[in-house]
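Here the complex is missing a single protein chain, while all its other protein chains stay put.
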Amino acid sequence: MRIRCPYCGERSNDEFYVLGDADALTARPSGENAEAFHEYVYQRTNLAGLHRELWYHSNGCRRWLVVTRDTRTHEISDVTYASKRGEGEAA
Amino acid sequence: MKYSIFSVLREGLRGGKGWTPAWREPEPKPHYDIVIVGGGGHGLATAYYLAKEHGLTNVAVVEKGYIGSGNVGRNTTIIRSNYLLPYNTHFYEWSMKLWEGLEQDFNYNAMVSQRGVLNLYHSDAQRDAYVRRGNAMRLAGVDAELIDADGVRAMAPFLDFENARFPIHGGLLQRRGGTARHDAVAWGYARGADSRGVDILQNTEVTGIRIEAGRAVGVETTRGFIRAGKIGLACAGNSSRVAAMAGLRLPIESHVLQAFVSEGIKPVIDQVITFGAGHFYISQSDKGGLVFGGDIDGYNSYAQRGNLYIIEDVHEAGMALWPAIGRLRTLRHWGGIMDMSMDGSPIIDKSPIDGLYLNCGWCYGGFKATPASGWCFAHTIARDAPHALNAGFRLDRFASGRLIDEKGAGAQPNLH
Partner (left out) sequence: MSSAGRLPTGGRIDRARPIKFSFDGRSMSGFAGDTLASALIANGVSLVGRSFKYHRPRGILSAGSEEPNALVEMRAGARREPNTRATSVELFDGLQAQSQNRWPSLGFDILALNGLVGGFLSAGFYYKTFMWPAAFWEKVYEPLIRRAAGLGRSAGAEDPDHYEKSHAHCDVLVIGGGPAGLMAALTAARSGARVILADEDFLPGGRLNAERQEIDGAAGSIWAATVAAELSSMPNVRLMRRTTVFGVYDGSTYAALERVNDHVAVPPPFQPRQRMWRIYARRSILAAGALERPLVFANNDRPGVMLAGAVRSYINRFAVTPGQRLAVFTCCDDGWQAAIDAAAAGISIEAVIDSRAEASPALGGELGKRDVRIFRGAEVIRAVGSRGLQAIEVRDASGRISSILCDALAMSGGWSPITHLTSHLGGRPVWNESLPAFVPGTLPSGMSVVGAANGAMALARSLAGGRDAGASAARDFGRSASDAPLPKADDEPATVRALWHVSGGRGPAFVDFQNDVTAKDVGLASREGYRSVELLKRYTTLGMATDQGKTSNVNGLAILASELAQPIATVGTTLNRPPFTPVSIGALAGHHRGKDFRATRLSPLHEWAKTHGAVFIESGAWLRASWFPRPGEKDWLESASREVRAVRSAVGLTDVSTLGKIDIQGPDAGTLLDRVYCNTFSTLAVGKARYGVMLREDGFVMDDGTTSRLATDHFVMTTTTANAVGIMRHLEFCHQGLWPGLDVQMTSISEQWAQMAIAGPKSRETLARIVDRQHDISDAAFPYLTAREITILGGTRARLFRISYSGELAYELAVPAGVGNAVAAAIMEAGTDLGIQPYGLEAMGIMRIEKGHVAGSEINGQTTARDLGLGKMMSKKKDYIGRVLAERPALAAPDRWGLVGLKPVDWTTRIRAGAHLIPIGAATTTANDLGYVTSVAFSPSLERWIGLGLISGGASKHGTRVRLVDLLRGSDIEAEVCDPVFYDPKGERLHG
């Protein structure tokens, strides 16, 4: 698999660490609702199709990336920085 | 038709003309008491035990392809019950006991071979963890032995004891562990279930689960709607997709695990051996091929194939463990889709929807569980309540925190 890192260019997936569903994992609830945290930590849509997922360029620029990949074919259609999502967002 | 010495001799003499189909190819009935979705090992075993243990025979197994086309025919054939945590130890030991009588029970030779499973350790900390595990096994009545480096050398002198990056310090041995002919397990259960009246519907894909007044009442399939009193899902790899048809989200990700077989060679390795300093396990089939594998690729996948970095990682570990296999050749590699659960343990439970039952989350350990999984799932469906053996495999354990996390890896499926 080849991932086009926006910072480093196209690299083999050997250089990356994969964590999972980007939309699920970055949607950390605030507050103390245990059910919301249960959903956040454990429940996954687990799509057969276009999947936005987190990859970390551990042997590269150390950026977390959101890779849009088809889980049926492994074809990658988009790669962006994970942090872009929250750029400008208040801490 | 019963397989016996006499039937084999008789058919041998008359050119096999009398052998009859191992299972029928029936047309779907409009209604069954129970429909099992998934004609793999677990689904077929469930149907078999529903019929045999609970006398429920108005049962259909619905399979989108051919029976055994999923992980029961793609795994590395290992059976073992060397688990650490309470629910697992007893469940997998029950599975082992079922394996031990399986072939006579379903009258099909699945080549269950208790040749021993040896887990190597390479550090004091790993030894301590294996001692903890081995003692947990013994407390549960499971056989386990701790073996030192000399003991390992006596069993497997071909391993690298001289030049290893991570020297072998010893191993945890379960002699009753071993291998079984994976496809034959599916076929044996299919034949046994069919002979008791279960309809096995191949090439019948479930496209929807019909819910009326909060209760699951049937499945839409490529061969029409089939009404069902109860529906059991046993379609690991695709559990999330099928459960989604009933509006359920599961604590599961689908991942690809690769497996490998070498060209056939004369017998060289008796046991199943797992490497403790890398992801690698190996055994030899009765045909002579070395059967081996390693870690999952790590990314979500429904593609039944993997990539080179894991292929190379597995072969590196193989050479590190056993440097004489360098000139043997890998013949074929393939992938299967695993239901990776959030704590590495399975779910056999009622679902939040009446009439719908779940059997999923087997990670890469489903094959050895096949008999007990079918047995417990049949019980759960027939009695509408889990058996004590699967009482821990609850869907709500993630909310309650009653996790069964053997590795302590946490809620990250690709670490289990």
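As written, the chains take the letters A and B, and residue 1 is the first residue of each chain.
Here, a contact is a pair of C-beta atoms (placed from the backbone, for glycine too) under 8 Å apart; a residue touches a chain by one contact, two chains touch by 3 or more.
Since we're looking at a predicted model, the values are computed, not measured.
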Hidden-chain contact residue, picked from the options B:149, B:211, B:244 or B:265: B:265
Option touching the unshown chain, where B:113, B:271 or B:359 are the choices: B:113
Given B:7, B:207 or B:222, the one touching the chain that is not displayed: B:7
Contacts of subunit B with the absent chain, listed as residue ranges: 3-5, 7-9, 12-13, 15-16, 19-25, 65-69, 73, 86, 89-90, 101, 103-104, 107-115, 122-123, 125, 127-132, 134-136, 138-141, 144-146, 158, 160, 163-167, 181, 183-184, 187-188, 202, 262-268, 277-278, 284, 286-288, 303-305, 307-308, 311-312, 315-320, 323-334, 397, 399-403, 405, 407-411
Residues of subunit A in contact with the chain not shown: 1-3, 12-13, 17, 19, 22, 25-26, 28, 30, 32-34, 37-38, 40-41, 54, 56, 58, 62-64, 73-76, 81-91
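By our rule, only the chains that are shown with their structure count from here on.
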Contact set on subunit A toward subunit B in their complex: 1, 12-14, 18-21, 34-35, 38, 41-48, 51, 53, 69, 71-74
Of subunit B, residues touching subunit A in the complex: 238, 240-241, 244, 249-254, 298-303, 307, 309, 342, 398-399, 411-414
